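One chain of protein is taken out of this complex; the other chains stay put.
Naming follows writing order (A and B), and every chain is counted from residue 1.
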Amino acid sequence: MSSTVIEQAVEREEPAAPQKNYLNADHTIKSWLLTGDHKRIAVLYLISVTFFFFLGGIAAAFIRAELTSPMGTLLNSETYNKMFSAHGIIMIFFFLIAAIPAVLGNFLIPLMIGARDLAFPRLNLASWYVFMLGGLLFIIALILGGVDAGWTFYTPLSSLYSQTQITLALVGLFLAGFSSIMTGVNFIATIHKMRAPGMTWFRMPLYVWSHYATSIIAILGTPVVAITLLLVALERGLRIGIFSPELGGDPVLFQHMFWFYSHPAVYIMLLPGMGVISEIMSCFSRRPVFGYKFVAFSSMAIAGLGFLVWGHHMYVSSQSVFQGIIFSLISFLVAVPSAIKVFNWSLTMWKGSVVFSTPMIYALGFLGLFTIGGLTGLYLSAIGTDIHLTGTYFIVAHFHYVMVGGTVMAFLGGLHFWWPKMFGRMYSEFWGRISAIVVFVGFNFTFFPQFILGYLGMPRRYHYYYIAPEWQVYNVLSTAGSTVLGIGFLMPVFYLLKSLKSGPIAGPNPWGATGLEWEAAASPPVTLNFDGIPKVVGPVYNYDAIEDSESFRREQMEKVTK
Amino acid sequence: MSEHEAATHGHADHGHADHGHGDHGHHVIPQAKLLQTFFILMALMIATVVAARLPYEGGIKGIPSAIAWLVLLGIAFWKAGLVVQIFMGVKYSTKLTKLYAYGGFVWVTLLGVTLFDYATRQLEPVQGWEPVAESALPR
Partner (left out) sequence: MAAHAHDGHLRSPDMPEVYPQFEDIDQQQETYIVGMWAFLVNEVMFFGPLFFIYGLYAWKHNAVFYVTSHHLDYKIGALNTTILLISSWMVAMAVHYHQKNQLKKVCNMLWGAAVCGTAFLAIKLIFEWAPKFDHGLFPTPGFQSRYLAYYGADTNPDVARLFFSMYFAITGLHALHVLIGVLIFVWLIRLIKKRPDVITDYVPTEMVGLYWHFVDLVWIFLFPLFYLMPK
């Protein structure tokens, strides 16, 4: 049905046996731990980030449990500090930054651009080991007593006063950063040099564009935070003074260096998710993404502008007010490319034949939640409102709407979308939809009350609020919602694992989607991805050319109503 | 990433088109050129040591060391340019390599936005952005 788009080129190597694929090519543990195959490394990453996600989730559960009471009875202050620090650090550095690029990006980029593997397979494997080593060091730091300086490690608390395992944690984060740099270098070289014949820049799926932008941020931003955290570690270890006023340094300088990376890092987490949404929206609306070039360039614009707004985290840090105003203006500008994406996705659905499959429900959830997250960001980029809202639960709600409502929804949507490609089996569509809806509902119950709490003035990082017991109702609501959210996150573990054993065989293209990974590769793909390198002769998202898109839609609707 | 760049560097048509030297499509930099570059670098090194010890009169806009700084950094950038262009071969490389080679050095200057903070911290948000008196709030 798709021969108009792709022609198989002359085969270069002898074809693999038909039922062989990357999963069953070799069964030994060694073949997994020493693999150079990007698909296997993606699976290794998937297992790792899932572990870290639930580890961070446990810390979150303690936080929510503690906040049901205004008196803070469950944990003492120190333990509470360590809990939210562990939650933040694990979720950001060991889940969000790695989740979509290292799992889905690793798996899909070579498949999408028609390459046999990433440019540097051994570097790819090394990145996983470095990531795991960093994670291991951080877990050791947790076991030895944890870290209490929050995920931002502000000096001089982190450099002089904190008595916890900060040095070890910093080394762990340094390694995790290194892993993300390695992945970024690999993606950049791959996307520039490994595209199949005919795969021009504007025939690439938008997913690949968003990963290109992400990789650029990773190599330009991550080293800055790496060196900054290294200096903090040196300051702790040797008491050389660079960021601590007692030692002659300037703590605000730390914040500048930290946010120079950590604001763009938001886009390291978010841009890949946006790429996932483009793919899902287009597939389940049966239409090409509206305004392809606008979406592609908005990724690059976000990557560029993202580097010029870091000061909006520092309005109350004694940063120059004059500079604050400039940062505020540029922060507003970032809303433009983000809005372009949201409008273009909405227009993609317009007059499309929308199929409410599991990935699509996640994607629609993303659209709503990311919009709320993005728009509340404008409250925070305006200096006047930020002074009221900074350091409150409004911020917490805002970035959870962006990070969880954006990245995690996109990750789950993408995982459900490409699961049949990764493992060749379909999961239970019924349970998939239930979980997507449970996550959406639970998420809003958890985090919407926090907007109100923040507006009322509840500060983040405090574990009691007996001064204002009237906040309890919102906190209890939030905790109840987080329970639902947790159940929603657990459900996929069960039905996805079950599908590996007993799910129906997916076939190469169960969704009737476009793109080399669906049209030219088997499910699961063979070790070298394609039987010969495919040749691309038409644009991506050629859904208009798929004649049976109408019958596909009817088929899907039947499945729903059954 | 411009469209033009995209057109020249896909793997459909990579390689020989932009630089046709040698069998493998790479440029061999002649020994004489490398040696010449080395001697220029040495001369610049000596020049920078001498320049740092010259007496500079005046300065620019009240900064007495401004001229000296300009001279020293100018020489440093000159040396860096020679190393990047000749020793690292960027002069003879593809547009893509040039983009990455220079892109990093351009991007790192963004850190300089921070200087703006330190330069304007003493300005108060009042009409005309007057600097506050020395005795005002600690900065």
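The rule is short, and it goes like this: a residue touches a chain if its C-beta (ideal position, glycine included) is under 8 Å from a C-beta of that chain, and two chains touch if they have at least 3 such contacts.
From a predicted model like this one, the values you see are computed outputs, not experimental measurements.
Enquirer: Can you tell me which of A:222, A:282 or A:376 touches the chain that was removed from the display?
Expert: Considering the complete complex, A:222 is the one touching the chain left out.
Enquirer: For a quick check of understanding: of A:248, A:384, A:469 or A:504, which residue touches the chain that isn't displayed?
Expert: Reading the full complex, the residue touching the unseen chain is A:248.
Enquirer: On chain B, where is the contact patch with the chain that was removed from view?
Expert: Residues touching the hidden chain, for chain B, are 11, 14-16, 22, 24-26, 28-29, 31, 34-35, 37-38, 41-42, 45-46, 48-49, 52, 56, 64-65, 68-69, 72-73, 75-76, 79-80, 83-84, 86-89, 93-94, 96-97, 100-101, 103-105, 107-108, 111-112, 114-115, 118.
Enquirer: What is the set of chain A residues that contact the non-displayed chain in the whole complex?
Expert: Considering the whole complex, chain A reaches the absent chain at 12, 110, 115-121, 123, 181, 184-186, 188-190, 192-194, 219-224, 226-228, 231, 234, 238-242, 247-249, 253, 257, 260, 528, 533.
Note that in this section only the chains that are shown with their structure count from here on.
Enquirer: Rounded to a whole Å, what is the gap between the Cα centroids of chain A and chain B?
Expert: One centre to the other, that is 34 Å.
Enquirer: Given the complex with chain A, which residues does chain B contribute to the contact?
Expert: 1, 3, 6-7, 9-12, 14, 96, 104, 107, 110-111, 113-114, 116-121, 123-125, 129, 139
Enquirer: Please give the residue numbers of chain A that touch chain B in the complex, ascending.
Expert: Checking each residue of chain A against chain B gives 192-202, 212, 220, 224, 252-253, 256-257, 260, 300, 307-308, 311, 318-323, 326.
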